[in-house]
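Quick one: the structure is below, questions incoming.
Removed from the display is one protein chain of the complex; every other protein chain stays in position.
Residue numbering begins at 1 within each chain, and the chains themselves are lettered A, B, C, D, E, F and G in the order written.
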Amino acid sequence: MKPHQILEILQGVATGALTPEQALSDLAELPYADLGFAKLDFHRELRNGHPEAVYGEGKTLDDLEKIVARMLEAHGRALVTRLRPEAADRLRERFPTTVWHERARILTCGDPPERKGGTIAVLAAGTSDLPVAEEAAVCADWFGHDVHRCWDVGIAGLHRLLGNLQDIRRADVVIAVAGMDGALPTVVASLVPAPVVAVPTSVGYGASFGGIAPLLTMLNGCAPGIGVVNIDNGYGAAVLASRIARAAGRG
Amino acid sequence: MKPHQILEILQGVATGALTPEQALSDLAELPYADLGFAKLDFHRELRNGHPEAVYGEGKTLDDLEKIVARMLEAHGRALVTRLRPEAADRLRERFPTTVWHERARILTCGDPPERKGGTIAVLAAGTSDLPVAEEAAVCADWFGHDVHRCWDVGIAGLHRLLGNLQDIRRADVVIAVAGMDGALPTVVASLVPAPVVAVPTSVGYGASFGGIAPLLTMLNGCAPGIGVVNIDNGYGAAVLASRIARAAGRG
Amino acid sequence: MKPHQILEILQGVATGALTPEQALSDLAELPYADLGFAKLDFHRELRNGHPEAVYGEGKTLDDLEKIVARMLEAHGRALVTRLRPEAADRLRERFPTTVWHERARILTCGDPPERKGGTIAVLAAGTSDLPVAEEAAVCADWFGHDVHRCWDVGIAGLHRLLGNLQDIRRADVVIAVAGMDGALPTVVASLVPAPVVAVPTSVGYGASFGGIAPLLTMLNGCAPGIGVVNIDNGYGAAVLASRIARAAGRG
Amino acid sequence: MKPHQILEILQGVATGALTPEQALSDLAELPYADLGFAKLDFHRELRNGHPEAVYGEGKTLDDLEKIVARMLEAHGRALVTRLRPEAADRLRERFPTTVWHERARILTCGDPPERKGGTIAVLAAGTSDLPVAEEAAVCADWFGHDVHRCWDVGIAGLHRLLGNLQDIRRADVVIAVAGMDGALPTVVASLVPAPVVAVPTSVGYGASFGGIAPLLTMLNGCAPGIGVVNIDNGYGAAVLASRIARAAGRG
Amino acid sequence: MKPHQILEILQGVATGALTPEQALSDLAELPYADLGFAKLDFHRELRNGHPEAVYGEGKTLDDLEKIVARMLEAHGRALVTRLRPEAADRLRERFPTTVWHERARILTCGDPPERKGGTIAVLAAGTSDLPVAEEAAVCADWFGHDVHRCWDVGIAGLHRLLGNLQDIRRADVVIAVAGMDGALPTVVASLVPAPVVAVPTSVGYGASFGGIAPLLTMLNGCAPGIGVVNIDNGYGAAVLASRIARAAGRG
Amino acid sequence: MKPHQILEILQGVATGALTPEQALSDLAELPYADLGFAKLDFHRELRNGHPEAVYGEGKTLDDLEKIVARMLEAHGRALVTRLRPEAADRLRERFPTTVWHERARILTCGDPPERKGGTIAVLAAGTSDLPVAEEAAVCADWFGHDVHRCWDVGIAGLHRLLGNLQDIRRADVVIAVAGMDGALPTVVASLVPAPVVAVPTSVGYGASFGGIAPLLTMLNGCAPGIGVVNIDNGYGAAVLASRIARAAGRG
Amino acid sequence: MKPHQILEILQGVATGALTPEQALSDLAELPYADLGFAKLDFHRELRNGHPEAVYGEGKTLDDLEKIVARMLEAHGRALVTRLRPEAADRLRERFPTTVWHERARILTCGDPPERKGGTIAVLAAGTSDLPVAEEAAVCADWFGHDVHRCWDVGIAGLHRLLGNLQDIRRADVVIAVAGMDGALPTVVASLVPAPVVAVPTSVGYGASFGGIAPLLTMLNGCAPGIGVVNIDNGYGAAVLASRIARAAGRG
Partner (left out) sequence: MKPHQILEILQGVATGALTPEQALSDLAELPYADLGFAKLDFHRELRNGHPEAVYGEGKTLDDLEKIVARMLEAHGRALVTRLRPEAADRLRERFPTTVWHERARILTCGDPPERKGGTIAVLAAGTSDLPVAEEAAVCADWFGHDVHRCWDVGIAGLHRLLGNLQDIRRADVVIAVAGMDGALPTVVASLVPAPVVAVPTSVGYGASFGGIAPLLTMLNGCAPGIGVVNIDNGYGAAVLASRIARAAGRG
């Protein structure tokens, strides 16, 4: 898929280092590790800049152990999201360098992040939005960026947001997490020039419909400059923000 | 239904002024005018304070004429909503005291409103929300209240709203009209102590779903003190606001 | 945000009592208490007339204790909604003046309410709607209004509603709580002149869809004068009714 | 399918009047007329008591003419629903005994209905519901029942309904047609002992969602005894009511 | 509400047996028993032919006991639906004449039903639909009708339905219960002349959406003659069928 | 993408016929024609057996002409679906071998189909489903299969379906097209052993919701063996059926 | 239903071997076993090629035992899907030839499958999709086809899919199982000529809505050749694929 890799293979054929048949086999054998029940995509970091993360929900303890071990071997580090506490306990016993981020339900493991530059502000509208906001913040830190947390700044008390505006304006990208009416990202996007990553949460009840209400609010925001991710998807917000922050750092 | 009316009828029976059979017939004959295709509810003003309005959509010109004539006869005035311009032209020819409110698509006809006291602020988030906001404002005025219009104060430019806040705080009740993200009523309710009547509009596109997005935002507003009416229902907002303003005026 | 506060600060600058830099800092430091995980909005009562309530769902016992303690310190009283019984037990041990309203799942704590005037009638269509109706009634009482409860008056037996109509007509505002078909608020609004706050509940099954059915009925009510709040939102209904009752009391 | 028909065929085989092969062919040839683009089901009346009606929407003039001609030939009468006026004009020219029911958009043609007994009351909540209510009423009459029309008796003015209750109670079955909040059938079912056929209409706007709101109200009615048909389906309501009235007549 | 009752009261006034004030009080005191948390509607049987049933879900044991005792006192019999087994145990101890219908989750108590005539066939498409079908069948029997049960006759094996068709055709009304595709009522309505009451169930998974799929199928059935009730609403189906069967019996 | 093509290129490099750079360029230049506004995918037939079809909706006359001309040049034939009549007229003038299938809104052009074997039965539940059913039938014929059309065999008159069952059982695959209740494919799948391709149509009204009702019915069919395609997607049904028929022909 | 069976019966009548009455009875007695609560459809295999499977969800242990015993008696084998582990344990004790497929939650029992020919490739996008994919694979094997499993080949790492493409292209039919974005079947259908059976899974969170998101993606796939089954319906996918593979084997 990566032209330069294909070119290398082709040059191998041209120089006789590879037979055409070997080359075809190589093209089909881009790096992934087949564990039988899973194919770990070691190529992902080369392709788009972030190694594969492990989604913890619904995986057995044995599967998690095997995957994390193989990840550490390949990358020297691993990130597991949506992990239940008892699984975290087992992995912490097995892998000594592990850190358990309780509110974020994230386990990180292995080498500390290489600093990539760029600052990411993470905002939460209410205290119930904290698990999702922390998921975003922990991931953003793990990807190597400076993270500025700003909790409980929903629009029911605008002065709480306005009082923190100067700090928020310093970030290269803002992640705004909100449930219920989901209006925070729109207000933020109207006040700062940075791109805003909006994360609806399933916090709320009744006509919130598990996060549909804030999701729609964010998609219909009257202030442009917002990109929306899936409901409760703190991890996805961090990846998008990291791609933006890298662009800012690289620029 | 109205105890004092029933009591009068019963007293008529007790005094012999009415036979039981006549009384039963009277109880079944509470005042409405049967036009065959419609039963005009002349009793409504006595019951809940507002005479029946005429919903113009889908009615033929002939039906409209008959209904308005009968309304004028009974109440001395009439209000027609959602009227198409050509129907308005015909009614203006027929009834000399008629006023046509173009943007609001409302025709009013007959005696000027008796002043009931109470001030109603009507806010519109964007210029596309004006037809609905004007429907609310014209009706509120027609019901006898002072109306303060405040257009284009959506949250994409908060200073436009904040710059008008002092005037808005003077109202007994606020009607906030918004499409797209629908966040205006929540922001207003967090800044003023008056009850807020929220009107979602079908303005927007895509995931606005004809007004569902702002409707859900308003129902899930993180600042309480908001009552929501149907999408585009400027008339209903005015009736609710009028009931509140009357309470304030009466208090 | 509040003009008179800004004016005071500006006058401080004009008289030399404040430097411009101090004034800027003051403007950013409107009163809230930062507990790290939460920013308590002490300014809210000044701004819109009701102090912040504590939403109990999903908060840890420790967080709840800290928040209630800080609320009592600032306001002398606190209201916690959607509280689970075991959390209530702990808070009652800690704070002696606490009252636990079981059916409403509300805990009130501290000074008795200052009477604000105005009467609020709270109606429930069926017995299954009582938790939501009680939430509204307890809050309305806590806000300082007279409350008239009227349970099990749904439209399947109209005479139960009509038999209580005279009492209902005495209220300044009516809160009508209903699940299933949700028709109660419309019928009430057609019979009384007061504003009606409609609360759909998630009571029902099948095509009730967790309260969507009564929510839509209320938004589409053929009798105007109704403001709808979120499904099961007894607290929000009480705040809106209280704003209206204050207007009536102030009038 | 009909046992006695199969029995007759089998007896034909037993007596030698039919060969087994002929019998098989007969079984496959239950009566329908194949027009190429349509197979008219002449067997339907025998099977369930109502001949097939012609759904006019989307059919070409030529197709309509052919179908009606063939229906008249087979049954002596035909019923066309959802017909556009210009198609009605053409059919009226061609078939002299035709009657065009404008508001109901129905064309009836051929022999007058045989009286089947049973009375059907048809109620409409508002004047905008009349096209659907008339569709039900015209069909019910065409099926041979006595029809009692009662228009504009929605719950916004309960006395209009109560004033007509005695007549309604005389019917064997009630068809209640309503848009917007759709509460009429529930109120009726709580007041009369007859079965109630509920017809939601697409009348309304905003959160009415083309009739979903009244449909849900009717399905969730707190008074039982209601059977719901599709949105705007006056014809289907009449067929169901006719089946009930026939049962009453037959009893 | 009932004219003859009002007439009696009025005659009481006319003869001096009642003062007007007493009469007004009588009119407001139509019979219901106020238990504080509930108002039992003893008037219902007179009004529409079925006494109020007790919906067991969400009621406390104490409330259930009080309600059943009061019902027995007033009517000599009581029906409780959607009852959990442990509540059934308690009520069976307290009230000796009680019968517990396990699959239907119904408890009946008191006098056996007076026979009202009319036969009701109850069909279930699959074995998973039995709880709802049994709820309908037990209620129908309790209302005094002959009940013909016909289980597992879904359209995946049409011969199972066709093999029972003669029995089904003998019924005055058919209740057809189905989840998943919900096609059974349509097929039945195309084969028999009786009215068909269709009950969608929440049986199924995935795109069944808790019963929305069969509900929509039934509303859109291409064979008319079907009245739909709420998802899983066996009780409601039985009430509607009973109203129809009474009409047939009365006819 | 196609291994043997890559192998050829690699062999070209190995033999010196291609430089690595040329090879890379070749790999990027798999056959498509870039018209600026569109990239025609000439490779598709090799890849999955059907050449690209032209979706006529929303394309300008000029664009359509250019695309068809280029298709004829590359493949000798072209298929345009969802074409408006006036565009068909223009294309018929320009390309002499064109055939216009009016009811199917399809234009075919160029060489007659090579026969691929396999028989496809296409069933339509009602006459209003014919445009979609004809789209499927015309495409299936154009792909080289024998087509058996069977119109108006919906479940409201089962004998029409059963009378045609022997012919239907002869097909290798059945396409069943239905709107409204959408029950036809389930009934067919319960009666024949061939795979059934189910096509919901947007025919219907009210709670049909533009085809959602039959779509859900088909997804929830209690008889397995059905694959569902998008609403009104006759073309997609034909492609799937053709893939199956080819498998049957190839077997 | 089956013409040749009817013909045999008719010939019995013609030869005097059967009286017409016996024949009618025979026609009504197509083979099913009535267990009271269920009617087992032994005729199904003759009719459409697959014996009835037992859906384990919600059935009691006793019912399951009875059904499986009766199935083994009639067919010599049985397949139970969606079985809970404790029920599996009981059935394994009772029936010695039983195999429990844990991840697939399937129990098979009795004679090994007769080989029917045809190869079915089963693809899973992610490891969380494995229960559904295994359900499909186990059933496909049980129906007598060769099965090629290919796990964790979602589009987030296209090279994993492309690296397995040659194997996939060898199958007669492909089952593609995917949650979240559900794009796998579309990509596969664009790369291979075989029919693709698409199975959306309820894997995902937030706006996945329990599988609606991948379901819609599959219905809207821009590459045709896909038939969609219900969410999580691995069994249904296997039946459809088996019908196709049989056609391929028969061809």
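As a convention for this text, contacts are C-beta pairs under 8 Å (C-beta built on N, C-alpha and C of every residue); 3 or more make two chains touch, one makes a residue touch a chain.
Given the structure is predicted, the values throughout are model-derived calculations rather than measurements.
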{"item": "Visible chains that the absent chain touches, using the contact criterion stated earlier", "value": "A, B, C, F, G"}
{"item": "Chain not shown: contacting residue from A:Val13, A:Ala38 or A:Ala248", "value": "A:Ala248"}
{"item": "Absent-chain contact - pick from A:Val54, A:Leu123 or A:Leu191", "value": "A:Leu191"}
{"item": "Contact residue for the chain not shown (choose from G:Met180, G:Ala194, G:Ile231 or G:Ala247)", "value": "G:Met180"}
{"item": "Touching residues on subunit C - with respect to the absent chain", "value": "3, 6-7, 10-11, 13-14, 16, 19-21, 23-24, 27-28"}
{"item": "Subunit B, residues in touch with the chain not shown (by the definition above)", "value": "127-128, 130, 151-153, 156-160, 162-163, 166, 203, 205-208"}
{"item": "Touch residues of subunit A, complete complex, unshown partner", "value": "1, 3, 44, 47-50, 117-118, 162, 165-166, 172-173, 189-195, 197, 215, 219-220, 223-231, 235-236, 239-240, 243-251"}
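One rule holds for everything that comes next: only the chains that are shown with their structure count from here on.
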{"item": "Minimal step count in the chain contact network, subunit B to subunit F", "value": "2"}
{"item": "Centre-of-Cα separation between subunit F and subunit E, whole angstrom", "value": "49"}
{"item": "Subunit F-subunit G separation of Cα centroids, rounded to whole Å", "value": "25"}
{"item": "Interface hub residues of subunit F, defined as touching at least two other chains", "value": "3, 156-158, 162, 190-191, 206-208, 219-220, 223"}
